[in-house]
Every structure is written in structure tokens, then in C-alpha cells.
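Shown here: the complex without one of its protein chains, the others still in place.
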Amino acid sequence: MKILYFAWLRERLNRGEEEVSLPPGVATVGDLIDWLASRDEAAELAFAKRSLIKAAVDAKLVNHSAPIAGASVVALFPPMTGG
Amino acid sequence: MKILYFAWLRERLNRGEEEVSLPPGVATVGDLIDWLASRDEAAELAFAKRSLIKAAVDAKLVNHSAPIAGASVVALFPPMTGG
Amino acid sequence: MGVRVSTGAFDPGAETNAFLAAGNGAGAAVTFTGVVRSKPDAPITALTLECYPDLAINQLTAIVAAATERFGLLAATVIHRYGTLGPGEPIVQVMTLSPHRDAAFKGAEFLMDYLKTDAPFWKQETGPTGTHWVEAKAEDDVAKARWE
Partner (left out) sequence: MGVRVSTGAFDPGAETNAFLAAGNGAGAAVTFTGVVRSKPDAPITALTLECYPDLAINQLTAIVAAATERFGLLAATVIHRYGTLGPGEPIVQVMTLSPHRDAAFKGAEFLMDYLKTDAPFWKQETGPTGTHWVEAKAEDDVAKARWE
């Protein structure tokens, strides 16, 4: 599964994307964030405020309870500031 | 004093402007309209619905109670439909 | 801030670009363009606008000043044509510039609402069945009243 990061989340994690193999039990966007945050200290810090992390599964905006089984791309990013 | 007419008021009176010499006692826009309406039948018809007649004195929008003493130009016209 | 009343055609996009160019540093610009409408069920072959230019300039200048003060606009312009126009031709354009979008939108709506009832233009439509004066709409008075 490909994970995309944007804006300050990308900067704090020092990567724009990565391929991951999910461990068992990671079923939702929320589970994914928990697992990503657990991998190292920089990630723990980057994901610290869960409410600031928005997500899209296969280019559709979803909330943290959305399932990720079968998804090709999950994007994680801060609140949007376009316009 | 010059009187200007616009839109259907101009058409119904069959003139766009005229010079008038006011008789004594014509002090306000309302008085002027009453006097103009009294001059012939076409004018009586054109001015029949007083509430539809708007006025400007020297290119300033006014209501019927406005004085006209000393004015150079009084314009009379139907409700505006610009934009 | 500007007011233009003329029988000459204007180019909506060129006017917007000139307006934007003069407002470097502002964030939000709104352009409203009104064009001669032709409905399939009520085709219009021509729209003739009569105007009292001296009063139009005075009224539009006052409306622009009121909008500028009320909404803190950095710039506002009204362009209004008169004479005979064909379907699709621009009649009126209102442009507002502000640091924030809300004021730019509100300023442009305010200008249009006042202009509809308070600027001395009179529309006459020509269609297949003849020519008639457009009647003033009660809804335009209602639209203006919300600002009072």
C-alpha cells in the first residue's frame, strides 16, 4: 500500500510517500495512523494531534474510521488551506 | 426651467424635454407634476399614477415634497430598471 | 474607485484585468457582469437602455462611495452601458477589491442591488411580438431593502 504525505506532515516525516506492508489488525485510517506513529519518535511527534490529520483513500476524502482494506493509496495531510 | 422626461413618460408626453415658465404657487416637485398634468389630457393620463413618477432636481434624486425654486433642470421619470 | 456610463461597448475580461492590475497587494476581487439575456421561451432581439447620464454619474458615485465605506473596499468600479444592445452583450459590470472575500462579495452584491433601483436607466425589450418597457421588479426593492 502506498502512503502519501503532504505539507508539514511530509516535512516532519521527511518523506512525500512510502510503500508499507500493513501488520495484521490495521483495518481503518485511524489504525494506520496509530501504527505509523508507533514506528519512531519523529512520527509520534508528527501525528501527535490526531484531530489535525486528514485522510483520503484512493483519492476520496474519508474520516479516521474508514476501512483501508484493498486500498492502493492512502494520503495523510494537515487541514487544507487552499483558495 | 427645463423639464426632462424619460422612458414611457417621455413617450406618453411625446417630448424628451421642454422649457416651462411656472405659474405662481408651484413650489414643489409635487406641485409641478400637478400643474404639468393639468395642461392636457395626454399629460393627465401620463401622470395619472403619481407614485410611479420619480424626480430629480439639478441631477439629484428627490421626492415629491422637494422644493424646485431656483432649479435649472427638473427630470421626471418612471421607476428605474438598470443593471 | 470609478464610475463609467457610456454607449460604447466594454470588454469584461479586459476591465477585470485592468482592475486587478491596479490593486496589487489585495487578496480578493469580485466581478459581476450582466449581459443581455435571451430566453428560448421569450427571445429578445434587442435591448435598448435609456439613460439620464448626469444623474447616473451622481447616483453611481454615491453608491460606490457607500459600498466602499461600508465594506472597507480597496477599490470599486461600476461600468454601465446604454443605447441598443444585442443578446449576449454586456450591459453592466461591477468590480470590487478587498483583502477578504466576504467583503468583496458583499460589496458587489450591494452595488448591484442599489444600482437596479437607484440608477437612472430604463430598459426596453424588443422581441418577435414587439417592443415594451421592462417593469421595475418588486424583488429588486426587496433585494435593496436587506441592506437598510
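In order of appearance the chains are A, B and C, and numbering begins at 1 in each one.
The working rule: contacts are C-beta pairs under 8 Å (C-beta built on N, C-alpha and C of every residue); 3 or more make two chains touch, one makes a residue touch a chain.
Just so we're clear, the structure is a prediction, and the values are computed from it rather than from any experiment.
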Query = Which displayed chains make contact with the chain that has been left out?
reply = A, C
Query = Which residue numbers on chain A touch the omitted chain?
reply = 4, 6-8, 10, 56, 59-61, 75, 77-83
Key: Positions on chain C where the hidden chain makes contact   = 11-17, 20, 24-40, 87-88, 90, 99, 101-102, 104-105, 108-109, 112, 143
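The rule is short, and it goes like this: only the chains that are shown with their structure count from here on.
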Task = Quick one: point me to the chain whose Cα centre is farthest from that of chain C.
result = A
Ask   = Taking each chain's centre as the mean position of its Cα atoms, how many Å separate chain A from chain C?
value = 48
Query = Centre to centre, by mean C-alpha position, how many angstrom separate chain B and chain C?
reply = 26
Query = Where does chain C touch two or more other chains at once, residue-wise?
reply = none
Of all residues in chain A, the ones touching two or more other chains = none
